[in-house]
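Here the complex is missing a single protein chain, while all its other protein chains stay put.
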Amino acid sequence: MVEIYILIGMHKYASPKTFYPLAGTLIPWLAGATVLLLALGLYLGLFVAPPDYQQGETVRIMFIHVPAAWMSMFVYAVMAAAGAAALVWNVKLMETLASACAPIGASFTLLALITGSLWGKPMWGAWWVWDARLTSELILFFLYIGVMALRASIDDPRRAARAAAILALVGVVNIPVIHFSVEWWNTLHQPASVGRMGKPTIHLSILMPLLTMAVAFTFYFLTAALLRMRNEILEREKHTSWVQELVESRR
Amino acid sequence: MLEVVNLACVRGDRPLFSDLSFALKPGELLHVVGANGTGKTTLLRTLCGLTRQAAGEIRWRGAETRALGDEFRNELAYVGHLNGIQGELTPAENLRAAAGLAGAADPERIDAALETVRLSPYRGFPAKILSQGQKRRLALARLVLLRKPLWILDEPFSALDVASVTLMTQALTGHLADGGMVVLTSHQDFEVEIKNVTYVRLDA
Amino acid sequence: MNWAEFFSMGGYALYVWSSYAAAAVVLLLNIALPLRRRDAVLNALREFYRLKGRSR
């Protein structure tokens, strides 16, 4: 969560004009770190980690599924925090960050759902199982779609950002409530036989790939978010002279 | 009483105007002039707090209006493009609803207000049957009824016939005489009857 | 290191490799789309400034 405080702390002096080139220099480094970490994570996950005594080789799906699920929650939290900062301090940069988060978060949620289903088929014999965590992930996906749909249907970028920020805040308050309700609902309708999402045994050789992939995904999120933010800054600041010079100087 | 310092407004991300400053003292009328799309309506909506300004300050009795919030809104009456009239309710019910919202709710003055804008005959009919000009007069009745110090009016003379224009001008002069303040936009020229008018021009 | 055995993933090749493929697609898309969009934005802005320049 420390990234959020850094981002919010930045709002005092980082204006779009100073942020744009800064992001430009950061992106290659972040991309490089992402690639390295992904390579390390894949190596640890595919070659070093032993097959699980119960799940066999399918445990390797966990090295994608679990980090993706973590990221889907983390990115929503960043989106809500950026939205709150935009609403309270009226900072345009935070609006851009929040709008960059939504599609990335939704992609991670979708990835978590796909890999969850791919993990469920061999283990439980069905492509979709109403497991508590998968169901919460599905509802989280709908929350993301709601935020993106709301933003897409408002023409004025400022109103779109503020409306999406309010929805994200209402959503982030509801996520624990939804998670709690789905857990309760799952235990209520849970015939004992259906195994819950197997909690990965926290054996070091399993934990290392998980953490590496999680860190890799975080760096990836920063890279992708900065890319999207730069695009939105260009569009939203098109009336400023610095954007005009920048665009025209790139003949 | 009402001060605006270096105000800047945007619509979407398009800047409208910036570094706009003016002050308004009791008894004065401010006429905002400018071509379409220069931000006249946005300026008015920003003054009454519906829209958030990009930069600059708006002060009422020395305090920032945004900080005053409800206190400032208690001294403000706004008539925008929309008349704020509920079609199913009768003119009297509309005025009672508006009065209930703004705090001043004494029924016999509602009839007086309807009388001044000569809408008494329509007292019992649903407001949706009124013409655009009559609805505008009902909005004027709301102004007269609520007696708020600051009037912010967006094209108050639009869709008014000659008789109604004089009605509106009389209401304005009466309000200014009582030490009230008015900020308005209008294409028709009417200042001839009102002496202390200051202008603010928004250029393209 | 027996590659054939590695790729078979203990018989779960379909599930494991499609998970990694899905991850690759998602990760690549979220980088490729903004990059492609960047060119579109730059062209649109060039056009915008050309029109703005001419109309002043």
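Per-chain numbering from 1; labels A, B and C assigned in written order.
Assume a contact is a pair of C-beta atoms (placed from the backbone, for glycine too) under 8 Å apart; a residue touches a chain by one contact, two chains touch by 3 or more.
The criterion applied here is as follows: contacts and distances are computed from a predicted model.
Considering only "Quinol oxidase subunit 2", "Heme exporter protein B", "Dihydroorotate dehydrogenase electron transfer subunit" or "Molybdenum transport system permease", the record for the omitted chain gives "Heme exporter protein B", by its UniProt protein name. Within the full complex, the chain left out of the display contacts the shown chains A, B.
Screening A:P16, A:P67 or A:G171 against the full complex identifies A:G171 as the residue touching the chain left out. Of A:F47, A:W127, A:W184 or A:W242, it is A:W184 that touches the chain left out of the display. Interface with the hidden chain, as seen from subunit A, comprises residues 87, 139, 142-143, 145-146, 149-150, 153-154, 158-159, 162-163, 166-167, 169-171, 173-174, 177-178, 180-182, 184-185, 188. One chain of the complex is left out; on subunit B, the residues touching it are 48-52, 70-71, 73-76, 78, 80-89, 93, 96-98, 100-105, 126, 148.
We adopt the following convention: only the chains that are shown with their structure count from here on.
Each chain gets a centre from the mean of its Cα atoms; for subunit A and subunit B, those two points are 47 Å apart. Separation between the centroids of subunit A and subunit C, computed from CA atoms only, is 16 Å. Shown for subunit A are the residues that touch two or more other chains, namely 238.
In subunit C, no residue touches two or more other chains. Looking at the complex, you find that subunit C touches subunit A at residues 6, 9-12, 15-16, 18-20, 22-23, 26-27, 29-31, 34-35, 37-38, 41-42, 45-46, 48-49. The residues of subunit B lying in touch with subunit A in their complex are 10-15, 52. By the touch rule above, subunit A contacts subunit C in their complex via residues 31, 38, 42, 46, 51, 56-58, 60-61, 64-65, 68, 103-104, 107-108, 110-111, 114-115, 118-119, 121-122, 220, 223-224, 227-228, 230-231, 234-235, 238, 243-244, 247-248, 250.
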